[in-house]
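Here the complex is missing a single protein chain, while all its other protein chains stay put.
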Amino acid sequence: MKYAFYPGCSYSSAAGYKESVDAVIRVLGIRFDEIPDWNCCGATVYPGVSEKDTMLLGARVFSLANKNGYLEIITGCNACYSTLRKVLEKLKADKAFVEDVNRRLSVEGLVFDDNSKIRHVIEVFANDVPEALWTEKITSGHKGTRPGFNKIKVAPYYGCQLTRPWNDLDPADMLEQLIEKVGFTTVDHSAKTMCCGASLAVPHAKETRPLIKRIIDGAVYNKADIVTTLCPLCQFNLDQGQAATGTAIPVTYFSQIIGLALGLEPEELGLDKLLIRVKKDVLHGRNN
Amino acid sequence: MEEFRPKIVAMVCNWCTYTAADLAGTSRLDYPAEIRLVRLMCTGMIDPKYIIKAFLDGADGVFIGGCHPGDCHYIDGNIKAEKRVKAAASLLEQFGFEPDRLQLTWIGASEGPEFQEHMKHFTQTINALGPSQTRELMVL
Amino acid sequence: MAVTTEKPVIGVYVCHCGMNIASKVDTEAVKNHARGLQNVKVAEEYKFMCSSPGQDLIINDIKKKGLNRIVVASCSPRMHEITFRKACEAAGISKFFFQMANIRENSSWVTPDKDDATGKAKELVAAAVARVSHHKDLSTRHVDVTKSVLIIGGGIAGMQAALTAAEAGLKVVIVEREPSIGGHMAKFDKTFPTLDCAACIMTPKMVSVSQHENITVHTWSEVESITGFVGNFKVRVKKKPRYVDEEKCTGCGVCMEKCPSKKITSEFDEGLTRRTAIFSPFPQAVPKTPVIDAKNCLKLGKGKKCGICEKFCEADAINYDQEPEFVDINAGAVIYATGFKAFDPTPLGQYGYGRYQEVYTSLEFERLNNATGPTSGSILMKNGKPPETVAIVHCVGSRDKKYNTYCSRVCCMYSMKFAHLLKDKTGAEVWEFYIDVRSPGKLYEEFYNRVQEEGVHLVRGRVAEITDIPDEPEDIGKLTVVAENTLTMKTLRVPVDMVILSVGLEPADGSDDVGKLAGVQTDGDGWFSELHAKLGPVSTPSAGVYLAGCCQGPKDIPDTVAQASAAAGEAIALLSKGTVETRAEISHIDPDLCTGCKTCIGVCAYSAISFDESLNIARVNDALCQGCGSCAAVCPSSSAQVGHFTDNQVMHELEELLS
Partner (left out) sequence: MKHSYGKRSMKTDPELRDSFYNSPHGKDILRCIQCGTCSGSCPYSDQMDYAPRGLFALIRDNEMAEALSSNTLWFCSSCYQCIERCPQEIPVTDIVYTLKQMAVEMNTMPSGLKMPDFYAAFADNLVHFGRVTESLIMAKYGVKHPLDALKNIPLALKLMTRKRMDIKPQMTKNRTSIRAYLERHPQPPDTSGEKNS
């Protein structure tokens, strides 16, 4: 399995997202080809600055992938996902605009193909990786899977921009299923898709605090050991934000706990980069 | 030369499509003036020769609107109509006439907006096809 | 068929319909155009042709100027054809010598451009003139009717209609698919705005229905088919096996006490209680006879040998071998009273229905509050305690493009009722969240004011979400209701113990199919379509078929009862004459032209065409023919013709329209 991968600007400096995804796909035998010379998608900023510019930024990313023979691109960031997917939808609806875009892109010898697609890394793990491969890798993981992960309670957190406004994630409880599949226990809570406020967190830390708190509370009230996320902005925001909310529940990437289940070492998964560290007994599973 | 104003007759059933047309009227949903309605009790009473007659008399398009399957006031007149319209269509086609000039659609009594849509759309279709050559074709 | 040989002398009358036509159509131009048409002797225009001066215009011209054909260019024939046909008759010419040109619905109201509208009107008039010249006089017959009414649905609407019709001396058959009549109203405790107890006004009605000499009730039954036509419908009713003999059963209830499978969710209690496999939905059920729900019965459904109910039944009424039974009845009229179902709020994830146990639908709350309900009428939470704060959420599934766009009409008022009852019974603090309070009805606004004065918080804002994540730790275990108070422009986050979702109304399951049985259509939302939004609210396009209650659209009890009485009134008016006029626009086969090919016999949906072996021709049975014209459409010799829709008439209309 190989895919064109769009890291987005926050990916590399994120707390072990890159490390864990790289490690996990290595074990699963998946290849992610980073889109060469990819550019920023403009995130939630540019659509508010200039829609035209946002279109071009997005179109360029897709065309670069197309040039390398990929119609579909994979990203690990919710903000990139929604920005790029919206670009796709707008372009697909406006043929005239596509021509204009292509005219502009031709300077770089690029062409936008409106059959382009975008998916999130979790969709690859949840829908493309065959059951058999999971069972094989998890049971006989590199160093043998540690016992007792099923005693670890994981609170899933989707964030906003993967699920909304489309509401068509299939299956809708993809993250829960994946967490269970790799042997952890999910805890249900009502803050799974509540907004964490990452996009305003820097200028408006104070105003963003309640958003962070209600999500963390959702996990805490349900006795979760860790929260797991699918987006560098969510992870960073929920991780650093707890300094002010007086809580300290570790916020990991879904790829990191999958990595643990595959028997990878916490360091390979960049778990040491979290601001709030995951406790030993969680890392090694609970036997009792 | 002046712009092409097609002649379109819509033979519609009293219970569904004609009622929908009334509803479109009451709701002031405008549609092209080219449409002329002929009210029949049921599409099932449409003799293929009515359709041919219409084209011979210079119709550029013939629209037939009846009840949705299952809603026919006379049990299954609409289903019978569907078959006959097909027959008429194939006959006319043999004389080299564009099948799109004849359309049969189900429009329920409460579907005023749908009626408007169909009328607009069908008129566009006919406008695109231009004047019907049917008469000449049939004479040959 | 009387053939008229005289030459047509036509009068054309163009109606202004106030400004409805005149504002778009140049009526004078249309009039002048008509004057130039063949056989037209008189052409006039008038402000309102349907008014009596308008009609007199026609009558006088017929008498004085010897007109024998009339064309009125005005509104839809579905509106006033009858009016003008009567005028023709009054003046002494056949009502069939009339033709209407619909220049309002078909022109002035739908054509933006004045010239286009006028041009179209001219053509429609010309076509009507061409057609009317070829009209023939037709004769009609009177046939006897069956003086009985079929009523589908035994809720308050069905019962009201039944009692009204029965009092007028008509025989009535009620078909109810549930084990008891009573419908939704039987589930209510109090009714707005007067707060009188539903049971107190309901139970007597149920009893009088069951005891009325003119009313037969088939519960646990469904209508299988309806054939025939106005005055003489043939109805087949399927009685589902009850497995209990209605004759023998005394309704003692021992079977229900003894039945071992007690864990079945009670439909009547909205799933808040459990029932047995042999059950009667509620204490005042009519009839008292219980039914065995075969699916959940150990013996019938699970193949066990149980048989306990049979053992304990002293009346020996249990009969496990009962089969579905079919009853054929004749009815002169049919009244639909199939009611509604409550909207299921599960899809609105943000309200947490089915996820938070203290979120209830309005119907669940009706049961919770009902003296015969799970808590014997004391409002308690699942933990057995009364709630201290309650939120009532309006417009759940209503006024929402994702679900139902329409306003369900009853929710505002029943929500007010809930608020009052909550205050009254528990003293709880009540928060109502509404978009707009709709209280049009006698004493409704007053009731709204009363509830306000009782100190209920009425917040203008639709609830955004309901969450179990509290703002303050002390609120753990409570539900927080979040909404903008649009009047203070503040976002409220109200911790409450209980939430009631005021769910909207939807057409009852399966009503679509039941409607098709008698050719009743449904609108975009699934409600039955009435004949005319204003002038035919209880009639349908199918003669002799009427609508009562919520099956036609959301309604409260007073409106339902009113409409039910009206529907019964229509049925009485129809049947009291004893006969109905057969339609004149039926098929006739010309014996001289018929080649005896029998094609028509094959296509007739009413088996109205028989074959005369001796003369080798087909014959139409006037009593059975409905005038659909299928035979005419296929007749190779054109010997089959539908009166008033003959080839000749239709072709001339077409020809003129296209000239």
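Just so it is clear, A, B and C label the chains in written order, and each chain counts residues from 1 on its own.
By our rule, contacts are C-beta pairs under 8 Å (C-beta built on N, C-alpha and C of every residue); 3 or more make two chains touch, one makes a residue touch a chain.
The shown structure was predicted, so the numbers you read here are calculated from the model rather than taken from an experiment.
When the full complex is examined, the chain removed from view is found to touch A, C. Of the candidate positions C:104, C:120, C:399 or C:555, contact with the hidden chain is made by C:399. The omitted chain makes contact with just one of the residues A:4, A:30, A:56 or A:84: A:56. Of the candidate positions C:484, C:622 or C:655, contact with the unshown chain belongs to C:484. Even with one chain removed from view, subunit C keeps its contact list with that chain: residues 350, 395, 399-402, 435-436, 460-465, 482-486, 489, 491-492.
Contact residues of subunit A toward the unshown chain are 9-10, 12-15, 37-40, 42-53, 56-57, 60, 82, 104, 107-108, 160-161, 164-165, 167, 194-195, 197-200, 202-205, 207, 211, 240, 243, 272-275.
Here is the rule we go by: only the chains that are shown with their structure count from here on.
Using the mean of the Cα atoms as each chain's centre, the chain most removed from subunit B is A. Centre-to-centre separation between subunit A and subunit C, using Cα means, comes to 52 Å. For the pair subunit B and subunit C, the distance between C-alpha centroids works out to 30 Å. Averaged C-alpha coordinates give centres for subunit A and subunit B that are 55 Å from one another. Annotation for subunit C: no residues touch 2 or more other chains. Shared interface positions of subunit A, defined as residues touching 2 or more other chains, are absent.
Partner subunit C is touched in their complex by these residues of subunit A: 189-191, 214, 217-218, 221. By the touch criterion stated above, subunit C contacts subunit A in their complex at residues 352, 467-470, 476.
By the touch criterion given at the top, residues 7, 9, 14-16, 18-19, 21-22, 24-26, 28-31, 33, 36-42, 44-50, 53-54, 57-59, 67, 70-77, 80-81, 84, 108-111, 116 of subunit B touch subunit C in their complex.
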